[in-house]
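The complex appears here without one of its protein chains, the remainder shown in place.
A and B label the chains in the order they appear, each numbered from 1.
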Amino acid sequence: MNFEPVLLRRWGKPNSQSLETYRADGGYTALQKALAMEPPRVIEAVQKSGLRGRGGAGFSTGLKWTFLPKDVQGPIYLCINGDESEPGTFNNRVLLEEDPHQVLEGIVISGYATKSTTAYLYLRYEYGDCYRACEKAIQEMYANNLLGKNILGSGYSLDIYLHRGACAYICGEETGLIESLEGKRAWPRIKPPFPAIEGAFRRPTVVNNIETMACVTQILDRGPEWFQSLGIPSEHPKDPGSYGPKLYCISGHVNKPGLVELPLGITARELIDQHAGGVWKGRTAKAVVPGGISMGFLSADELDTKLDFVGPGKAGCLGLGTAAVIVIDDQTSMVDVLYNTCRFFAHESCGQCTPCREGTAWSAKILARIRAGQGTLKDLDTLTDISNSIGIMPGTTICGLADGAAWPIKNALKKFRPEFEEYITSGRRSQSFEVAGSH
Amino acid sequence: MSTVFINDIEIEVGPKENLVQAAERAGVEIPHYCWHHDLSVVASCRMCLVEVGEKKPDGTIAMIPKLVPACQTPAKPNTVVLTNSERVKKAQAQTLEFLLLNHPLDCSICDQAGECYLQDYTYKFGNAHSRLNEPKVQRVDKYHIGEQIALFTDRCVMCTRCVRFTREISGTSELQVTNRGSMEEIDIFPGEPCNNKLAGNVVDLCPVGALCSKDFLYKKRVWWLKTQNSVCQGCSTGCSIHVDQEDNRLYRLRPRENELAQGSFMCDEGRFGWKYVESESRLFGPRVGKLQVASQHHVAHVGNGSHASGNGTMVSHAQVALNELATVDPWPKVLDETRQAIKSVVDSGADRFAVVLSPMMFCEEAFILAKYIKSVNKRVMLALGVVPLVGEDDVYPKGPKGEPPAAGKAKFTIRAEKCPNRLGVEAVLKHFQGEVLRFETIADRLNTNKLDGMYLVGGYPDAWLDESMLSKFDGLSTLIVQDFLNSPLTDRATIVLASATFAERQGTVVNHAGLAQEVQQSIRGATDVRQDGRLLFELSQRQGMYNAASIRTEMAKEIPAFSAIAGEIGELGIQLFNTVEGKSA
Partner (left out) sequence: MSGLTEVAKQKIRDLLPCYPSKQAVTLPALHIAQEEARCVTREAVREIADILELSPAQIHDTLSFYGFFKDEKHPLGDNRIWVCRSLACMLRGGDELLAEVCERLHVSPGQTTADGKATIELAECLGACDGAPCILVNDKLRLRMTAEAVVSLAEGRA
């Protein structure tokens, strides 16, 4: 497919981070267009585009903005979620490292649309280069009246503050992020109230993803119709469709891991074969993570699944997630893979809700025992039971982390159960390079 | 009011109630750990999951597809709640299995056993076995977490009630959650233990055996304890409490929830301040006649069979008499002599005798004594005893620098007035004396030699007269002291009436806000100790037995201020006055 990248078009160009380069390439014209519109018209444009949040949940961005109360007295906060931590995901890192102004322009436009008074860009600590790129870009913006008081003479004022995280996956959950921003442990909040009503500092708040901000810039620049022209249209009335370009991360056992921008809806097979150089070492894919490990696994015969907002769900996965594809080759043990995901969620469970705190740790322990050759077939039933009883889908947890922990277990034990059974009954053990750590 | 349906039981609920409370109204228990009505809602333990729906006007019911926490869900009109469906039962059993995964199951050595929500809920809602096949996480106990509290870390279910208490109620914020996920624990910041004056409440709040009271630790299995309703005597807040005793010994005091009184909590001064009940200085029997001692440092108790010992040699004719009557009740004779002593001073001049009613007395006791004295001679002066004031009212939650909360934000107050019933005794005094004479008035008369005799009621757990004042009593020919502790004053007394502590008595106290509450008798005193009510009942030669309710009925008839509390007054008490000034309601 011939698709000219839009979000990534300055990636790799000289001085792609600078305001000068960005402006020379038409940067900040979208902001000028937005500032010439009434804020509700900007929201309408974003709603009309069909943009769905790129952070993982896929909620309509424009609709989210309309949940803010009308005629708010006092501050409204815009929190930008740069805590990208879903294993396999690095699209926001590239956007911020290479082209921070595109994202920051989207933040100012979104701030204007939502009448936000302050924006906090919550950035995971690991992205030091992003931090420095954003810091410099924000300085340039202040110096050029693109931030601060009375932006470009519009009467609209906005400050953006960079806020660095400290290595905790849960800060990517929007209310976990808010709690972390407020200086507390990042325990996600119970809802209602939703952030739009009572979010950061108990004020109306919008939380949006980095890539979503870049999309907002492009929607205002090129128009909602352009956005709608890309992707997969709505299949039925309840499906809001999968429109626009998407940054797909590809990693794992492929010849060319990397980031590629494509209209939503490419299949996993196309992505691997046409954009990642195929599975490495001449092997075939045994399983593919469709959108970060929370989403579960596609099996080898599900690779024609369209990676849009509905495709992975049809194949029994949790969803599109972050569209981060991890390819697992046919020489890899799914027991090891599942242990890795379970260990991850046990490490990252915030510990607030009993089922997640205990269930994630327990499942990791069971898999560790199976890998040590001490598993029983009954363990697989226990694992299935744990995976069915944790998460917001059954209603047993406050946030979706546990659903993300549960889905790889469910998918693995459904789609690869014979491999687990064979592993246990044959008394196999995994050669473990794992070393015990302090945390 | 709105109507909700709990497992087909239709029930009316109040505004702002959640589904746990609504179910409770319907007699249905929804198990929960993290939720407590005085703390913020966190909905994190996930023990209270239920199925919820809405009954539509056409009678159809639309259920929400997933489980929801009952604590977080408001009881809106027409809410339908299922607490016993298969899905709910499975979730409850699963949550319990999770909570018990790393729990040591050390019930046999756990103080909480018998009143533990892990035990109770597992019995009612849990599975009999765990599928855990891995080693349990071992955690280190933290005895250092507070002067009064110990943390048995591995029993904790991370409900965070204790942490929220220190942040939301005491405001002192000593407790924290440390670490993340399955490694998290309750802790303090090193070197800064949880010693605030409300700290003991975290033991009650802890639904399991994690936070224990060091004072009570390993003293008694809770199922042996018998509980009476009572009122804390520590200050004029008058916290409703439970008194737990076994075999005539007190083991602990716990707050008894009462929105009319203090709410759900009590302070540590009250909680642990009852030890004077078992003081070595307790008076064990009455005494007539002045002590003649070689040294006043050692005073043996009369009436408990112990004789003078050490270098304090005590000789009084009363003791000799009592020793002869060791198996005979000394009280009829003592009370006879007391009446005669009063009469002889009053006969020589009614204004040369004074009676001091302690604010530690119960209303009934003050009433009987005042009525009796006025029947002897109307002109005998009745006065209010010393009202102990210590510092300022201590109001919670504290701010970050220890400052009190803004007006209207108080959640708990430890009052400077360290007595339970000033208002009640004042109401009695107003009726019989026409005014409340302060102790200073009596002290003045004492200083100017205008008194020959005095009847003084004490009942204070701590020293309440200073040295300079004490010597003034030496000039009295008759000093009758009704008290439960030996003191320099009882040493000077011509008659000592060994009375009882609150735990051994029954009667009514009126707190700072005019709430009348009943103290119930929890234990019997020593053989020759008389409960104040009975003592005064017999002193005034009334017929029958002392009974607080019947005295209240009498009081209510005679004193308009007490008209609301005739007979039984219930567990929560009755609002008697509507202001702290003690105006009649």
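Heads up, the rule we're going with is that contacts are C-beta pairs under 8 Å (C-beta built on N, C-alpha and C of every residue); 3 or more make two chains touch, one makes a residue touch a chain.
Computed from a predicted structure; not experimentally measured.
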Touching the absent chain when the full complex is considered, from A:Gly26, A:Gly183, A:Gly282 or A:Gly427: A:Gly183
Residue, one of A:Gly27, A:Pro87 or A:Gly265, that touches the chain absent here: A:Pro87
Among A:Pro39, A:Gly148 or A:Pro257, residue touching the chain not depicted: A:Pro257
Interface with the undisplayed chain - residues on chain B: 163, 167, 172-180, 187-192, 400-401
Interface residues of chain A (partner: the chain not displayed): 75, 84-90, 92-93, 124-129, 131, 161, 163-169, 180-186, 201, 203, 249-253, 257-259, 289, 293, 324, 326, 328-329, 332, 336-337, 340-341, 344, 347-348, 350, 432-439
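By definition in this document, only the chains that are shown with their structure count from here on.
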Touching residues (chain side chain B, partner chain A) in the complex: 41-47, 49, 66-69, 72, 90-91, 94-95, 98-99, 101-102, 131-134, 157-158, 177, 179-184
Of all residues in chain A, those that touch chain B in their complex: 168, 185, 187, 190, 346-355, 357-362, 365-366, 369, 376, 378-379, 382, 385, 389, 392-398, 439
